[in-house]
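If you scroll down you'll find the structure; I have some questions about it.
With one protein chain withheld, the remaining protein chains of the complex are depicted in position.
Right after this comes chain A.
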Amino acid sequence: MAPWLVRTSSQLVRRAARRLLSPSQHRRHRAPAPWKLCSVPPVPRTTSPAAGGGLWEFCSVRRFTGDSSPAAASTAEDGLAGGELELDFPGGKVSFVAEMNFLPESQKERINCYRVLDDDGRTVSGSKFQEVSKEMALKMYSEMVTLQIMDTIFYEAQRQGRISFYLTSHGEEAINIASAAALSIDDIVLPQYREPGVLLWRGFTLQEFANQCFGNSLDYGKGRQMPIHYGSNRLNYFTVSSPIATQLPHAVGAAYSLKMDKKEACAITYFGDGGTSEGDFHAALNFAAVMEAPVIFFCRNNGWAISTPTAEQFRSDGAVVRGQAYGMRSIRVDGNDALAVYSAVHIAREMAITEGRPILVEALTYRVGHHSTSDDSTKYRPVDEIEHWRTARDPISRYRKWVQGNGWWSDSDESELRNSVRQELLQAIQVAERMPKPPLTELFTDVYDEIPSNLREQERLLRDAIKKHPADYPADVRV
């Protein structure tokens, strides 16, 4: 019989005997220990995190050694001695308790939210944040403005029928730009679809954005995807794929490849509050924790998944509390505070890379725009709520106040910037619109690395059909 079983049964006998004599002795186990997120318990690692090769040792726990996992090896806080009141199960030791206490479904207090700037753009006293240089601060600001204008103008272009579809990141400019600014170009970005700002930060030009939206022959996607499905392997930004949360396991895979290559880089993946309901969310977080993969899981909790508010999406306290369920560190930040987002991602990245662990960042924000051009959100939420967040809680104006407060920006800089971006965009749209669409051959290439015979045959049939009935096919598509 297994030793633990023997010990346990004799323990049970002794404990039963004790219970009869003095029930008061067990009162200290009554209350469940509160979840402590502020202090991360030191997890003993059997491999030392030494410099160099030691960083990338794979998970120290092997299933077949029979050892307890490192997390459970940390002794219980009550300082029990001799293992008398402990049970040994696969997974490690646990203290037992004679009273039945269910963990509450939520904590009394919601998890606190990290912020650096108050609503007037002044740093909150005592706030700790990552300093930024004037150059960096101004670059962040102007990219946030650029993103806002880009969204506005492309949205208008869709309304005018010039592009078929668009979705904006209004209200989430700080998330987009500040998180991108905290990363290096080697960090791999796996977006959902509301993060073009990350690509903008990395150097994707307005013309390149326009080309993709118009699906012209200069589009890197060769006209195969809807607007806003940008991708650039040069800038380490994975092509947007419409299904929700499929990019989360991809991120774990990308981090796995970084780990294999021992690179000083991490993967970061973005998703919304709605994406946390997908099965891929659960498994990706679980995998990343088990594999100790350097991924940042960035949740843009903007309150709405099309028309589904968060109250109908989940009953947990947002996404941040789920980190601990997977054995992962997490933090909640004010997503409309550029400096808070910047600082949190900066530190998360450091932890992910140096400690080889995933981090969950939940940024609270609000989706000011409609879900997309196919949505009218006034149908399911009050207009004054939208207005409030669009004006009083705007991340750009808040950050602008801080930048201007430092004497780094002026009103004339502002109007100059806005004008030039607007001009550049209108120009880019005109150029993109006039550019021809990809030729017919591109319908059949890249399905495989080389065109197979069946696709060649299908292409031939299509060309024949067009030759025979040219009037039935658009004249401006190159054959």
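What to note about this one:
Basically, contacts are C-beta pairs under 8 Å (C-beta built on N, C-alpha and C of every residue); 3 or more make two chains touch, one makes a residue touch a chain; residues count from 1.
Simple rule for what comes next: contacts and distances are computed from a predicted model.
Candidate names were "glutathione transferase", "C2 domain-containing protein 5 isoform X14", "Protein asunder" or "pyruvate dehydrogenase (acetyl-transferring)", and the UniProt protein name of the unshown chain is "pyruvate dehydrogenase (acetyl-transferring)". Only one of A:157, A:188 or A:386 touches the absent chain when the whole complex is considered: A:188.
Checked against the hidden chain, the listed residues A:259, A:300, A:357 or A:370 yield one contact partner: A:259.
Contact with the chain that does not appear here is found for just one residue of A:203, A:279, A:309 or A:470, A:279.
Interface note for the absent chain: among A:142, A:158 or A:225, the touching residue is A:225.
Residue in contact with the omitted chain (choice from A:91, A:203 or A:452): A:452.
By the touch definition given at the top, chain A reaches the unshown chain through residues 58-59, 62-64, 188, 190, 219-222, 224-225, 229, 231-233, 238-239, 241-243, 246-254, 256-260, 267, 279-280, 282-284, 286-287, 290-291, 445-454, 456.
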